[in-house]
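A protein chain is absent from this complex, but the other protein chains hold their places.
Just so it is clear, A and B label the chains in written order, and each chain counts residues from 1 on its own.
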Amino acid sequence: MLRAEPVLAARGVSRRYGHRRVLFDVNLEILPGQALLLVGPNGAGKTTLLRVLAGLLRPSGGSVERRGSVSMVAHHSMLYDVLTARENLRFFARLHGVARQRVDELLEQLGLAPRADERVAAFSRGMTQRAAIARALLPDPELLLLDEPLTGLDDASSRVVLDVLAALRDRGRAMAIASHQLAELMGLVTAVGFLKEGRLLAVEPTDGRGTDSIMGRYRSLMAHG
Amino acid sequence: MGEMLRAAMAIAVKDLAVEWRTKTALVSSLAFAVLVLAVLFFARDPTAVSAVDVAPGALWVTFTFAAMIGLNRAFLMERENRALDGILLAPVPRTALFLGKVAANLAFVAAVEVVSVPLFVLFYDVPLWDRLPALALVIGTATFAFVVVGTLLSSMVVRTRFSEIMLPLLLLPFLVPPVVGAVQVTARILAGRPLSEAAGWLRLLLAFDIVFFAISTLLFTATLDE
Partner (left out) sequence: MTQRDRALLFARRGTLVTAVMLVALAGVYVRALLFTPIERFQGPAQKIFYVHAPAAWSALLAFAVTGVLSILYLWLRDRRLDLAGAASAEVGVAFSVIMLTTGPIWGKPIWGTWWTWDARLTSTLFIFLLFVGYIVLRGALVDPEMRARYSAVIGIMGLVLVPFIHFTVFLFRTLHPDPILMKPDKPSLPGDMLLTLLMSFGVFTVLYVGFLAQRYALGLLEDLRDEEAAGHAVS
């Protein structure tokens, strides 16, 4: 495999919230075409790590170097409830300096076109999540960060989301996904990072390993660190 | 610079679109303005104090308190679903966010003022129409002053509990120079005096606008998550 330049390199990243240390000395590189799954128990620092990588939080120590644009899909939709899906996307498109045409493309791609002119408030969880992903994809980011992207989605919505992400990965875009849903994501991810109590213990390629093998590794790492 | 203003404009237009959808803040502010104008009219002894004497104070109490109802709205809408993160992730300078919020808040308060002034003329029977340009000047400079400071403060207080109380508590000391100045100038305008008589007050208002616009713009990034 060709050694590509990483789209993101985190070196010695730590983060505190007030007096609470949430991340310790995280070193991480994400390459183009890589889909990294971050696993770890609740409170391990997954969300904080993603927010630091996105640039929404400043690391308390260490540095994050980004090449190209970085987008994020979080728990919250980052959309305005009283505006329609199209209005929301058009607003963010203006901020990203992206043509309006791209908004229509993404609405189509994520299966939102028929309801694009309804308020986001009226959307189901699955629809909202798809709209949130459409928003994140507006600038065609080099790196997409996703925090629990499948939580609360039905099979149909999960399918749409996974297909979109797989297409992205195949186009050489990178992504990092924090999730508990290992089984659903196995077909998508190329590497797994294990996070425990704010430390990134290991990052390992999946290399065709099955869910059981990775779960076994997860349990042994969480038990012995 | 052009890019910054374009982003600021996009944010302001979006803010107003969100407000226009619900009109909650706008309707409450307008209703509040009418109530205050009416109540203050009766809060005097009509045999001793003529309406025109209390009119300037009434006008500015109405404007500032009606504005305060709307100011928190600008950042509260960003808290819901944390849309603010979406804006911060976009490649726009954070100052553009502040400028956009100030512009939207100015438009909001201006809308309240445009409705309040005719009511004010009607209720207080003040001869005003020929002095409208002068009044517009003082309303513009003073409104800018408290909207700029109020926008900065609301960016912080929406992160606290009791933000509805916290905003007036922090904002009122900053209202002293612009509101006292505006009342003084308004009183002279209503009395038919030349504007040059209030030159000192106008200078104070202008200086406040410039200084606090600069410092609020500088400090704004410190109010965002980091």
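The criterion applied here is as follows: a residue touches a chain if its C-beta (ideal position, glycine included) is under 8 Å from a C-beta of that chain, and two chains touch if they have at least 3 such contacts.
Please read all numbers here as calculations on a predicted model, not as lab measurements.
Sort through B:L5, B:A191 or B:I215 and give me the one touching the missing partner chain.
Residue touching the absent chain, from the options given: B:I215.
Which is it among B:L5, B:V39, B:V114 or B:L169 that touches the chain not included here?
B:L169
State which residues belonging to chain B touch the missing partner chain.
Residues touching the hidden chain, for chain B, are 149, 152, 156-157, 159-162, 166, 169-170, 172-174, 176-177, 180-181, 184, 200-201, 204, 207-208, 211-212, 215-216, 219, 222-223, 225.
What is the set of chain A residues that contact the non-displayed chain in the whole complex?
16-21, 197
The definition used in the following text is that only the chains that are shown with their structure count from here on.
Distance from the CA centroid of chain A to that of chain B, rounded to the nearest Å?
40
In the complex formed with chain A, which residues of chain B make contact?
Residues of chain B touching chain A: 3, 6-7, 10-11, 14, 17-18, 21-22, 77, 80-92, 225-226.
Provide the residue numbers of chain A that touch chain B in the complex, in ascending order.
54-58, 69-72, 74, 76-83, 87, 91-92, 94-97, 119, 135, 139
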